[in-house]
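Removed: one protein chain of the complex. Kept in place: all other protein chains.
The chains carry the letters A, B, C, D and E, assigned in the order they are written, with residues numbered from 1 in each.
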């Protein structure tokens, strides 16, 4: 009899050592100020991937030609933030040390901090392309230094200074003064240094909540899906050394469309990571 | 111990006499021809406001700099339309008489009729900017003179003739013949007389139902959120003397996005009223 | 006493022989690879039609001036695909034989195969305008020759070769090599031969899932409603000899917006069929 | 071709004059104090009836043996309560005058007032069996004499005094003092006078909201479905001269179970009316 | 790093040869007359199992002490019923031939037919305990011999005649005449022959739709969860040789409770199979 599980991302390899990319779920869901549920993001993205084709008409590649391994979900501990962040940092260090590229599926945006702490040791001159509705540049939020709302401030303290911030439309006046915005694909092409590595952090709420209602903090006025594809075409061929997709809260979109959108973003990023 | 209620609109003042703007809920929900539920609009807008920042990157202002008072919800009576309309008219007259500007949160669109009856006495030359999917220009609807579908006709009978109608895409042939449409922010700038007062009536269904599904009569083909912001930038600096936001039916959008969109529209209108 | 049922499409005639257009529901729902529910499409479109006006500001016509008959839903048999396809083919042959034009409401996209088998006998030189997110050009899918994913391949085998494929964004590399895409209303105007009859097959998933979440396989990056209206304005005045609207799965959109969008597409297509 | 509409209640006759029972929808939805939507009740009950069998294993009868006619929905006017109530009264008088028994599908509970005003003229000694979660015995509610919350008080003023009130668990202290409660099927058998006619008013919220969440005011602690069947078995064989089923608000139960429960209650009541 | 997938049923063994029970998903979803979606049942049951404890306070056993293997989902073909039924029969024959007991997760109820065709060869004197809301005893349904509504009729034709039918409350008069009902746990104990093997077929709609709304055809008046546990306690210690759990349609219960209930039924049945 022929029986299968479709619990991994579509097209992923069965064995780790054949792959150049490692997909890893990080279901951290600890600091949300409004609604939560980002812990269910990774598995919902995997399930949604099976509604997609493996071929991308945008980047004209097929997942069948890309070696990537889906490692499952990292164990995090609700209520023990320090342990969880350390686990993520350690896992990413391990992935990078073996020469593969990480694609992390959040979980909340705070995961980007330990990821970039780990990657920065390997790629000192990394540039960050930051898709988001929110600045995430507060120094402190609700009395906390470590929060989804402070993550980019923390990343800066790691020593990373080059940001291209896309789709941002919410923050304090002070955060907007600190912002390094990019307003068009052309501007992104100009901003990025082709000789240096690039990391992509993709908060799902950068997309308009008309398409992606299933996020912790929906913010009207966002990017349409095809606009994201135009930014991605600029990134094609660059040295992308890792990426994350965060803040999907699938339970808040009963239509499943938010998860499909996240899975499609993941497919395209896999192709960017392969280039 | 520090305990709070977040039941008022974010950033509103504690005391009425410090304010130049009065926010008032009008949960009238009496004449809907399809689905109802607009009575839940005001409280859902308030709840959603707490997911927003007080700063607007569109108009570059902060609610912290604006004195406005959230007065709660006016008592209306299901089944006694006359009493309800009179209460609204009286309340708006009271607000205008004390020299503050009203921002009414509906409730159904019919509330605009008593509001403008009251305001017209104070502002004889008021111009109306009307955001809507529907003409609302019928003389009678389902045997009724007073209906969400006849409200602009009734407003005209008050003696107001200057309308800029934006986003309209549904009506009878006759209604379209009466329409005074404005097709672009530039056309709005041309149409409005800068020396005269302006009232804004904002039916949430002007926005595309992809973003705002939670309305009584969703109509595909509407404005995107950023298009509304462009119209608002034209209104910045004009003499806005009052406004309403109507027809949000939050129970029909389980994602809460419709309420967030309405709350964001409210934030921007507060900034327009302050200018 | 005056009691009514509003179970037919708004504005349809009471008697068949007065009509030039026959609307017929085809609740076939047999081969979906992901989620199903398209069998509920026809009745949901009819219900939603009552939230619309009969006048179209896009095509400036009124349903009141168009003679069309709503015949109800064809009986199909779950689990007996052959019987169901034969019934559809026979029904369309009957409609065409009496000189009226069919507007079929699916049901899944496979219904287009028996429809075009029937119509091709009457209109040998028919051109097909195909709105869809997916190529539907596989030769076989999940071991089946007859599937929603192979329907356009089967239609080609009937002997129809002229396709204008609009909005397609998902398929295998091989399907994209076979595709006959049209990228703009202008391109459609160029592609079509004005002297030959046109059939429209409209898969609801051509629209972006932000607006139409209620489909069996939502695919981000689709057309906006107004873009569809622009394609339709090109088709106005051409010899449209039939049409279908398929793949609406209304249960997956609790907001009812998907059904309203489908009903509005149906209203506009009725006007195109009348021209 | 064989095409059908299933928009009438399952098993209803095509022609009125063959029937002894007339089913009529009364989509009045005017005085709800919390959420509304009871206007959608009648059509949702009809749709749900098609998921049922026509045979009842409870009462051991089949709808196939019962002549009843489904007349559609009465026209009511949102915002004109007086007109709507008069229409209902007039329609019921017409039904009774032609010697058939009415089964009214609400709509809100206030419809019972004009129904019983009409029926009382024909059946002076009618006894009312009242299934409900709420007493509905206020004299005035939110400033209104005519309200879903005052309906039984108004019915008493018509001159009807014999009530058997079942499942009541919400009201003011004063209302409970006026209540005529029945606590068991046995008590109902004792209370009713077999020689006199019986009217059944069935507010869907008498059922526990675990089963029927789709009502305007859900109240925990209600009857289970089988308990209702036990009360119905007591009513079997009595002279039931009419009935109503009210307060279903189907949009609030996305599972459709509330509508199925209401349709099943309707099936059983049709059998009681036939006896 | 420690990363995991929780995609198998909680507590299942990693290797097949250590197990005495094989769990297998059968996502057949082909003949539903009302709504579908039972194909999503197996994976939803697995996901829900992770919200449960492995210990049962009802049967006082722990999954940790039971060797069972979760084999994944059998491949079935939408639109090719014959192929799908043959695959199921073949898979069950294979499982039985290797001496392990099957627990099948549907999918629609029709799967019970090929399962029992296969098992009947190994266990000629098998008795069937049938939990269901519906008789499923029609000879033909919607023109089909093979249907969810005819499955018990087909099973009888295999040569199995001993049925204990529990919770049945819907069917035609003729079906009820054929029914072999059991009304209480005590009656079940009396009916069953302790010396002969027992097969359990568990249609989730036997449970009241207040708890399990996520089924294809909800029918009010069903069993409560604890009543099922009482029937199961009668089965404890008997020679249970296989079982199935069918008709869960998880997309229709947005609360996830239906899936949790199905997963809990599965846990208890695993314990019965182990005994």
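Throughout what follows, a residue touches a chain if its C-beta (ideal position, glycine included) is under 8 Å from a C-beta of that chain, and two chains touch if they have at least 3 such contacts.
None of these values were measured; they are calculated from a predicted model.
S.K.: Taking the complete complex into account, tell me which visible chains touch the one left out.
M.R.: Checking the complete complex, the chain left out touches A, B, D, E.
S.K.: Give the residue, chosen from B:8, B:120 or B:191, that touches the chain omitted from the document.
M.R.: That would be B:8, which touches the missing chain.
S.K.: Since one chain isn't shown, list which residues of subunit A touch it in the complete complex.
M.R.: Listed in rising order, the touching residues are 29-33, 35-37, 40, 77-81, 83, 142-144, 146-147, 251-252.
S.K.: Provide the residue numbers of subunit D that touch the chain removed from this figure.
M.R.: Contact residues on subunit D toward the absent chain are 34, 168-173, 176, 208-211, 213-214, 217-221, 252-254.
S.K.: Which positions on subunit B touch the chain that was left off?
M.R.: 1-8, 24-25, 43, 47, 71-75, 87, 90-91, 94-95, 254
The criterion applied here is as follows: only the chains that are shown with their structure count from here on.
S.K.: Could you list which residues of subunit E touch at least two other chains?
M.R.: Those would be 252, 254.
S.K.: Could you please write down every pair of chains that are in touch?
M.R.: Here the touching pairs of chains are A-B, A-C, A-E, B-C, B-D, C-D, C-E, D-E.
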